[in-house]
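Below is one structure. I have some questions about it.
Excluded from the complex is one protein chain; the other protein chains are retained at their positions.
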Amino acid sequence: MSMLMIGWIGVGALFALLAFRMSIGIALMLVSFVGISVMLNTTAAFGIVSALPFSFIGDWSLTAIPMFLLMGFVAANTGLTTGAFDLLRLLLSRVPGGLASASVGACGLFAAASGSSIATTAAMARIAVPEMLRAKYHPSLATGVVAASGTLGSLIPPSILMVLYGIFTEQSIGQLFIAGVIPGVISALIYMAMITVRCIRNPSLAPRSVEVFEMDKFLRLLWSVWPFPVLIMGVLGGIFGGFFTPTEAGGVGAFLAILISILRRALTWDAMRAAIRQTVVATSSIFFLSIGAIMFTRFMGLSGVPRSLTDAMLAVSDNKIIIILMVAALFVILGMVIDSIGLMLLTLPILLPVLEAADINLIWFGIITIKLLEIGLVTPPVGLNLYVLHSALSGKVKLGDIISGTTWFIAMDLLTLILLIAFPALSLFLPSFMAN
Amino acid sequence: ESYNANHFFAERHSMVRGPYVEFAEKVAKETGGEVKFTVFSAGSLLPPASSLQGVRDGVAQVTYHAGTYTPSELPIANLVGNMAFYNTDPLVMAFASTEFGLTNPEQQAEWKANGVVFGGGYSTSEYFMQCNTPIRTLEDMKGKRLRMAGGAWSRFAEFVGAVPVSIPSSEMYTGLDAGSLDCAVAAADALDSFSLKDVVTDLNTLAIGNYYAGFEWGYNVPFWQSISAENRRVLFNQMAYYLGQHRIEFDKDVEKAVTSAQNAGMTVTEADATLKNALAEFVVADEAVLIKTAKERGVKDPETILTSFKATIDKWDALLANVDRHDPDALAQLARAEIYDLLDEKTYGVD
């Protein structure tokens, strides 16, 4: 049997194991170990086990992952966004669907304080959704907006997904961070525009607010958003001002989040313990999956599957846009059934040679990838954000309502995606300043 | 038969291009297809720190290994690998470290204990300070943050009052761009390969050693013993050729990178006497540290090893003075006559 054949059988076996609910990490390790044993010999397979995990975990750049996770979970557990949400609500009180648009804005702000979409969704679910339900917003709008806007957590820097993408594709994490800013803002603005138009056309979705704008209330609330400029300046300002590297920014960001929560008198012992536990569990499970992914990368490399796939895809067309559209279709379909990190780490080892052969800018492609993974976070059946929202609301809103509420947002995501693909400058404009 | 060759540099790098990619083609041809290497570059097979382990376990049959990743496993290779300032001519160091690695009995025992057959050495071009601020004098060095390769390089930074920073090479660009680093100390092809030319404004030509620790070709023992003596001779001949060839190509890449950076406005300066003297003082002072470290790691007689290595360096310093250093064939001939032809392909690495 040829090495290539063994490689493709491995890919098939992997999906079969996943269907039986084996954890993605174990499935990847098992397939790689058996595959390399068959292809070369068991000594080499043991050699891969020996060579990879320790040097992978011991990679300095990866320290940013637990740090950005901690930053987000601290912010989520201490209710960092409450003030910002109230302020935006006041500002948008005259706008149809104002509360929903305020939720989008608050998610965008929170995203700058969190590296994770899940932390963003979980935090906003507890603050914004009950407010909207109280104001008699349609449950599917109230939940859909948070499920979708929560995904901004990965597109607006900092972002765990970008850190992982940067490491696996050897791209500058700092450039990826800055490249995500404009696409993140565009996504949020498109959401808001869609909400406004829909609420004008169908006022029953969101009854008009009776809240009146009061200057002193506005000024009082304005003060409550101070943590966001501090965090944004602290993390992005620190990176681009030359005070520290994107890796070090993780530690500083987590520290700032804790400091801010102490100053806001919001840090309780319970909140800290919950944040630490969530960070530890998330880090350990992400790394477990990643160890499997790097073993699988070696197995794929030895088998020659990526090379043969590259040839096949380039035979269809070597046009960049067509290749990106093929990859996008693949991500949207697989994104329905595989979670974001798993999907990215499963496919990058196979796709990277294709992208390099087609000479596709990997920062641009990174932003497109993150956007696609975000869509996967809200597409059923495996859409982590949907479940996070469902459980954060203790089941008060039906899962079906949440899912139907996200459809309009997914449509807007596809629109954003078309813009990102058609105009690479939206992603590459800001990073171009860094290179000169 | 098909075997795996591993190098953690990118495929376009001068240490992979010739000595791995072309090397694999020539070996396949000259062994009549009996030894075919598939080249895995850029760490796609083994991560940098695990190359030694990987070739021992047979994940790869031949690999490059940067010796300073494994100081405890390779105390002797690190002792001589850290002698980076005694003679800073990269060509001399590539040939001297190759001869030493192939012939010194203690060093040979160390390779054997680590399950690897040493095939040949290498050397990077000179390490230069590539900075975003002018550096010329000893005074200029005070408090500067330098990205260093560790070991003797970090000690040198501290010796001149600078601050050694250890970050991966992938972070050099951001560090220099943002200003959290003042200089990256590396071979100057980094101006191109890590795009440093966008962020480096000043290059100082003081040769802060060059990196040659470990080996360019280390073979898996069962593999080495399984191939025929004739095929081992083919490998010897090809390594002899690429030993000189990679040096010529590496220097060309450096020159190209420096010229294009200069055209884009980078200043090239020389160190003044204060800085040069400081380096000379450091070299003398550091030998004691090298010997002490080696003893702590269980090397019995580091003084004798260093004396023998210095003799080899001096020998090559003289031999290479009388040859056309830009002619790969002339260098190959010298490498064969002085090193590889003296080895017995029937017994080397087999007994």
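Read from first to last, the chains carry the letters A and B; within each, the first residue is number 1.
Methods note: a contact is a pair of C-beta atoms (placed from the backbone, for glycine too) under 8 Å apart; a residue touches a chain by one contact, two chains touch by 3 or more.
Following the convention adopted for this analysis, contacts and distances are computed from a predicted model.
**Q** What name does the UniProt record list for the absent chain among "DNA 3'-5' helicase", "TRAP transporter small permease protein", "Acyl carrier protein" or "ABC-type branched-subunit amino acid transport system ATPase component"?
**A** For the chain missing from the view, the UniProt record says "TRAP transporter small permease protein".
**Q** One chain isn't shown here. Among B:151, B:244 or B:302, which residue touches it?
**A** B:151
**Q** Based on the whole complex, identify which of A:6, A:29, A:152 or A:205 touches the chain you can't see.
**A** Considering the complete complex, A:29 is the one touching the chain left out.
**Q** For the chain not shown, which residue from A:251, A:304 or A:424 touches it across the whole complex?
**A** Of all options in A:251, A:304 or A:424, contact with the hidden chain holds for A:251.
**Q** Which listed residue, A:88, A:113, A:282 or A:428, touches the chain dropped from view?
**A** A:282
**Q** On chain B, what residues meet the omitted chain?
**A** These residues touch the chain not displayed: 49, 53, 68-69, 71-73, 143, 145, 148, 150-151, 154, 157, 163-167, 180, 297.
**Q** Need a quick check: the contact residues on chain A for the chain that isn't drawn.
**A** Spelled out for chain A, the touching residues are 17-26, 29-30, 33, 46, 49-50, 53-54, 57-60, 62-63, 66-67, 69-70, 115-118, 122, 154, 160-161, 238, 243-244, 248, 250-252, 254-255, 258, 276-289, 337-342, 381-382, 384-385, 387-388, 390-391.
As a working rule, only the chains that are shown with their structure count from here on.
**Q** Using the touch definition up top, name the residues of chain A that touch chain B in the complex.
**A** The touching residues are 40-41, 43-44, 46-48, 50-52, 55-56, 58-61, 170, 172, 174, 239-247, 297-298, 301-302, 434-436.
**Q** Could you pull out which chain B residues touch chain A in their complex?
**A** 4, 40, 42, 44-50, 53-54, 56-59, 167-168, 170-171, 173-175, 177-180, 195, 198
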